[in-house]
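Before I ask anything, let me first share the structure, which is written out below as structure tokens.
One protein chain is absent from this view; the other protein chains keep their places.
== subunit A ==
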Amino acid sequence: MSATATSPAPEQASPLLSLRGLEKRFSLSGDFLEQLKFKGGKLVREQQYVHAINGVDLDIQRGEALCVVGESGCGKSTVARTVMGLITPSGGEIHYDGERIDDRSTRALLPYRRRMQMIFQNPYASLNPRMTIQQTLEEPIRLHHPDWTPQRVEEQVAEVMASVGIAPDWGGRYGHEFSGGQRQRIAIARALAVDPEFIVADEPISALDVSIQAQVLNLLMEAQRERNLTYLFITHDLAVVEHFGTRVAVMYLGRVCEVAPTATLFATPRHPYTQALMSAIPRLEDERPQHLRLQGEVPTPVHLPSGCVFHGRCPHADARCRREVPSLIATDEGGQVACHGVEEGRIG
């Protein structure tokens, strides 16, 4: 990737998390024997991959809420899981607070695991059905602070329960006794139990009802203010991004196509894909949707298009777009965009 994309501006402090050329491929071909194919009288080994993320560069500064948006299959959840070490990347580097963490063993990663926590999308699946809420909240504390006395662990649990608005008598109950919004509150409490500084939230509100979404978003924002948290927030809901994010990264087919401060991105989206995405938000104000129609649909990440991954659906694509992969370049408004058209001044 280009130098402009990876090197932070000189006046900025060093980022809390930085991704360099991150890649992740998932094999589609099964084990070795299944990969063998008989072609033209010869035995050949064939492998197919899903290219979930290809070359993602992102910096997350302390105290910000970076939102990653994109359609399903664009790799946003893979980014979240790779950052958390739940998936090993196929290429590239992850640096946390200046240290490289993607090549560490599980044991060496443990101190970092305490500092970064995750909130998952589906609160019906992320809570262990056989553990009480008290056990659920105690487990991470016991793991990360084996030297703490039971009394101190209990105090910590009580404190975190109070801070997310969980009544103390919930402790002895099980996950299935609670509604979706309450479960997500418990999942947030579990993430906060070990006093992390960085939280990855993968679509934390999309499984919840409208009136509950606001409650959970408020809780996340309160936690950020009180605990000085940094968020990596994965979502497909642009209205939430506009409200919650300080910066937004738009992903398409495993690549970041635009990064910008939220207000800038919503006022002047530069990348043609961002523009289409913005115009597709159903708004309360306009009676008639005036959205930019894209041709076709997202290609499969198995056979990636050559050049710019978006060229097949882009109304501005030319020969260079089909040939050459665009890299992120800085814009005047403080963002970065990966588009030949914007770089050449063809697109406003």
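Convention: contacts are C-beta pairs under 8 Å (C-beta built on N, C-alpha and C of every residue); 3 or more make two chains touch, one makes a residue touch a chain; residues count from 1.
By our rule, contacts and distances are computed from a predicted model.
Peer 1: Can you match the unshown chain of the complex to its UniProt protein name from these: "Electron transfer flavoprotein subunit alpha/FixB family protein", "Tryptophan 2-monooxygenase", "ABC-type dipeptide transporter" or "NAD-reducing hydrogenase HoxS subunit gamma"?
Peer 2: The chain we cannot see is recorded in UniProt as "ABC-type dipeptide transporter".
Peer 1: Given that one chain is not shown, which residue among A:Ala214, A:Ala317 or A:Ala330 touches it?
Peer 2: Here the residue in touch with the unshown chain is A:Ala214.
Peer 1: Which of A:Leu86, A:Ala125 or A:Ala239 touches the chain that is not shown?
Peer 2: Only one listed residue reaches the unshown chain, and that is A:Ala239.
Peer 1: If you put the missing chain back, which residues of subunit A would it touch?
Peer 2: Subunit A touches the chain not shown through residues 71-72, 179, 181-182, 209-215, 217-218, 221, 236, 238-240, 242-244, 262-263, 276-277, 279-284, 286-289, 291, 293-294, 296-298.
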